[in-house]
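Left out: one protein chain. Kept in place: all the others.
For chain A:
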Amino acid sequence: MFPTRALLARSVWKGPNIVPLPIQRVAPGQKVPPIMTQARSATILPNFVGLVFQVHNGKNYVDVEITEDMVGHKLGEFSPTRKPFSYKQSKNK
């Protein structure tokens, strides 16, 4: 993920980055299956709230449940791409 690209915000006149995602409208009461996607740069729109996405991080798909706070952000911010750094001293002398 490129933090500077997220922070250098997209011009308002262009509108949000809308990506065609397969969102199903099911009858209320039925569960919606998680939506698998590789579109990490898709902006989260208000009609995504409550859905579960599986966002690709290069290797596998990470479950992301969308809440109301997340609306202006992109899907890729919630799916980390790198393992956190941990230093292990090797036992070889």
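We take it that contacts are C-beta pairs under 8 Å (C-beta built on N, C-alpha and C of every residue); 3 or more make two chains touch, one makes a residue touch a chain; residues count from 1.
Rule of thumb we're sticking to: contacts and distances are computed from a predicted model.
Taking the options "Actin-related protein 10", "Small ribosomal subunit protein uS13m", "DNA-directed RNA polymerase III subunit RPC6" or "Cytochrome c oxidase subunit 7B, mitochondrial" in turn, only "Small ribosomal subunit protein uS13m" matches the UniProt protein name of the chain that is not displayed. Mapped onto chain A, contacts with the missing chain fall at residues 1-4, 6-7, 64, 67, 69-70, 73, 77-78, 80, 84.
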